[in-house]
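Note that one protein chain is taken out, while the other chains of the complex remain in position.
So that you can tell them apart, the chains are marked A, B and C in the order they are listed, and the count of residues begins at 1 in each.
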Amino acid sequence: MKILTCPINGPLPLQEFHYGGEVRVMPDPHTVSDSEWADYLFHRNGEPGIKREWWHHIASGTWFIAERNNVTDEILRTYLYDGTTAS
Amino acid sequence: MNSLLKRQSPIQHLFDPTVGQWGELAQAAVVLAFDSEEVESRALQTLALCDVSALPKLGIKGPAAANWLQSQGVTLPEGIYRTRKQSDGSLVVRLSDNEFLLQEGFVSQTIQTLSELLGWGQEGIARVERQEASFLLAGSRALNVLAQTCAIDFRQAPHDRMVMTRIAGISCRVLPTETESKARYQIGVDATYAVSLWESLMTICQELEGRAIGTAIFTARGTI
Amino acid sequence: MPYRLLKFAFSKEYPEQRMFRSDCALKDEYDVVIVGGGGHGLAAAYYLAKDHGISNVAVLEKGYLGGGGTGRNTAIVRSNYLTPEGIAFYDTSLQLFRDLSRELDLNLFYSERGHFTLAHSPASLRTMRWRAETNKHLKIDSELVTPEFIQKKLPELDLTCGGHQSPIYGALYHPPGAIARHDAVAWGYARGADSRGVEIHQKTAVTDIELRDGCVTGVHTDRGFIKTSKVLSTVAGWTPYLTKMVGLRTPLVVHPLQALVTEPIKPWLDHIVVSASLHLYVSQSSRGELVAGASLDPYELISQRSSLDFAEGLSAHMLDLFPSLGDIKVMRQWAGLCDMTPDFSPIMGTTPVEGFYLDAGWGTWGFKATPVSGMTMAHTVAQGIEHPLIKPFRLDRFNQFQLVGEKGAASVGH
Partner (left out) sequence: MTRLQPHEHQWIDRSRPIEFRFEGQSYQGFAGDVVTSALWAGGVRMVGRSFKYHRPRGTYSLAGDDVNAMFEDGERTNLRGNTLQLSAGLDLRSVNTVGGLKRDLLRFTQLASSMMPVGFYYKAFHTPRSLFPFYEGQMRKVAGLGRINPNQMAQATPKDYAFHDLLVVGAGPSGLSAALAAADEGVGVVLVEQHPHLGGSLAWQRRNDPEAVASLNTLVKSVTAHANIEVRCATQVAGCYADHWYALVDEHRLTKLRTKSLIVATGCYEQPAVFQNNDLPGVMLASAAQRLSHLYAVQPFKKCVVLAGNRDAYRAALDLQQVGVEIAAIVDLRVDGETTALGAQAENAGMEIYRNHAVYEAIAGSGNTTVQGVKICPLGDHGQLDPHSAKRLDCDGVAVSVGWMPVAGPLYQAGGRFTYADHVHQLVPTELPPTLFAAGRVQGVFHLSDRFADGRRAGLTAAVELGCSDQVVRKPIVHAGASPSHPYPIFAHKKKKNFVEFDEDLHLIDFANAHQEGYDNVELLKRYTTVGMGPSQGKLANMNAVRILARLNGKSINETGTTTSRPFHHPVPLAHLAGRRFHPTRHTPMHSWHVKAGAKLVYAGPWLRPEYYPISGKTREELILEEAQHVRDCVGLIDLGTLGKIEISGPDSTAFIDRIYTDQFASQKAGTIRYALACDETGTIIDDGIVARLDENRFYVTATTGGAAAFFRELQRWALIWQMKVELVNLTGQFTAMNITGTKTHEVLTSLTDIDLSNEAFGFGNVREGLIAGVPAKLIRVGFVGELGYEIHLPAAYGLSLWTKLLEVGKLTGIRPFGIEAQRLLRLEKGHLIVSIDTDALTNPFEANLKWVVKSKKEFFVGQRSLAILRQKQLTRKLIGFELPSEYNGPLPEECHLIVEKGEIVGRVTSVAHRSTVGKTIGLAFVRLDMTDPGTSLTIRVDQGKLVPAIVTALPFYDPGNQRQK
């Protein structure tokens, strides 16, 4: 019942959200090599640290980004994606 | 629209057509009252659940939506998720800067008129189909029902702000309203989940000595 | 009472020796350093010494023996996987498990209970048949069974699941499915390795791994530096932490997996029951406790915290299946870490970093693979090339787009 704060809907229990994984930037598919592409597809940054993650508030259909410590589970901040934050 | 077809609440079949007093609301058959007015207005004070899905809804979005609504004499709420009750009893919710949800009052015709004016849509305004079911939860024990189904502290919720959350495991839109300084909660839900939600809420209401009531009591008042 | 217990009655002094030596100083150099003193690491150490005569080995454990996934899983062993490569691998493990109590001379309570994976929809019934057919093809005792059969074997089960959701259409029945005393597996391997000269160092944390020209040259610990040319990582949930030290990219993300245990009750459930759609697996330990787990926590987290919503969800599903458990009380809940891969299969073998060997991606299926992973990784470390059984699980399969097809079967992979 951890609390996550949706930028639109405010603080709500975690079960009301869908986890969308780490924010990752797609390399230009036209220029990358096959193995660079595979790296993008399959490899992850699983090590301890602060992650920028996609979260989705199910009831309202709101996608947003949370900065979260994947060891302490502390959520540093949440905000709407504005097109630039992914890079 | 005067179609050959009747609109239907997604839970209409849960009510026995031979029980209570039936009538019509915006081309939909509704239960006006299950019991005497005295019984139902007492329930309204303590704990009552009413299916108000029949009230027509209209969703519109797009850059021109706000202006168009205002030009039609609709008073818009400021701020996202804020709600604004119109003088005729109809209700306007601002879903975002340029998207609105409108719900007809019990006696008003506003929304239906707007809907026909809008037709398939206009430049800068798109029509968003809004067929969700809505139930009205009222009475002093309404908060107990919410406490058993939802993780939000509605004692703190402002009476003019929509809440999007989960009730009994189902995504819902909750519109707290205040009538005669009593909090009431209109719960909007995807029509396909309506039966599940109604049954869960009704079970709890009955445990708390609440009951289902008809729409007549509101038609009399003209508003939720 | 077996005669073996008589010694306790008739010996004046307590007759048992130490299972493993007490803390000793770290040597300057080892042939192999195994990071992680759980079942996998200790098993690898055991087989290195036993099968390959390599005993100048240090097992470094930052906590205590079997304190990670080994002591936190629900101790289920089975081999009814979906893919031929998966089946071959886990069946070898199951065969090793069968004889392990004798080999380690420690009673691991390896108990063949029979394993049911319930199908709650025609769709999952199809997947079960797929698994059953592939299993049988590879001589695994595994069969698709009817609701009637299930009811006969599990009279306590409500096939309608409370009547408010999809009923049970059938199940995949796997008679060899077993449970074991998970801690004892670690202790047994530890004793076996220790008695063959392997050094086990508890409360010893690895802080960095030294590389030169892309080759492993040593390991930094909170007790000093150790020279070695071979490091085997068997740290499951902490793998991303180690791979970062050697600059290795992997698909691993860590999710907690939670479990709970009830108060002890008299024998009631003989089988292991798994329901993918209800995210539930449950068995009864020989102590009488019901041990139950759910699916992974929905988001990435390297923490062993417990959550209430897990306990609520799991309890609801337990009552859906077993309505008579209503007033049985939950004693304890806990969590373990799962390093997940995209294709629900492990990552094993050599890596682009010379001398760095990976035994990871154990997700929710690490315990059942303990013996075979130990055996095959020992082989791989000793020979420098993958044991045939683990070739399909190489790290570079992802770059090659050669994922293992286990995902189709494993929503709850227990």
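Just so it is clear, contacts are C-beta pairs under 8 Å (C-beta built on N, C-alpha and C of every residue); 3 or more make two chains touch, one makes a residue touch a chain.
Keep in mind that what you see is a predicted model, and the values were worked out from it rather than measured.
Q: So one chain is hidden, and I want to know which residue out of C:Lys27, C:Lys227 or C:Arg305 touches that hidden chain in the complete assembly.
A: Of all options in C:Lys27, C:Lys227 or C:Arg305, contact with the hidden chain holds for C:Arg305.
Q: Check each of B:Thr46, B:Gln122 or B:Gln148 against the chain that is not shown and name the one that touches it.
A: Reading the full complex, the residue touching the unseen chain is B:Gln148.
Q: Out of B:Phe34, B:Phe106, B:Phe135 or B:Tyr193, point to the residue that touches the absent chain in the complete complex.
A: Touches the omitted chain: B:Tyr193.
Q: For review purposes, identify every residue of subunit B that touches the missing chain, sorted by number.
A: 1-10, 13, 28, 53, 61-62, 120, 126, 128-132, 144, 147-151, 153, 155-156, 168-170, 190-197, 200, 203-204, 207
Q: Take the complete complex as the reference. Which residues in subunit A touch the chain that isn't displayed?
A: Within subunit A, the residues touching the omitted chain are 1-3, 18, 20, 26, 29, 32, 34, 37-38, 41, 54, 56, 61, 63, 73, 81, 83, 86.
Q: Residues of subunit C in contact with the chain that isn't shown?
A: 1-2, 4-6, 8-9, 14, 16-22, 63-67, 71, 84, 98-99, 101-102, 105-112, 120-123, 126-127, 129-130, 133-134, 136-137, 155-156, 162, 164-166, 181, 183-184, 187, 202-203, 262-268, 284, 286-288, 305-308, 311-312, 314-316, 318-320, 323-334, 401, 403, 405, 407-408
The working rule: only the chains that are shown with their structure count from here on.
Q: If you tally C-beta pairs in contact for every chain pair, which pair wins? Let me know.
A: A-C
Q: Using CA atom averages as chain centres, what separation in Å is found between subunit A and subunit C?
A: 29
Q: Which integer distance in Å separates the CA centroid of subunit A from that of subunit B?
A: Computed from C-alpha means, the inter-chain centre distance equals 35 Å.
Q: Of all residues in subunit A, which are in touch with two or more distinct other chains?
A: 1, 13, 15
Q: Give me the residues of subunit B that touch two or more other chains.
A: Residue numbers touching two or more other chains: none in subunit B.
Q: Help me check something: in the complex, which residues belonging to subunit A touch subunit C?
A: Interface residues on the subunit A side: 1-2, 13-15, 18-19, 21-22, 34-35, 38-39, 41-48, 51, 53, 70-73.
Q: Taking the touch rule as given, give the residues of subunit B at its contact with subunit A in the complex, in rising order.
A: My answer: residues 80-81, 151-152, 163-166, 171-173.
Q: Sort out for me which residues of subunit A touch subunit B in the complex.
A: My answer: residues 1, 8-9, 12-13, 15-16, 57-60.
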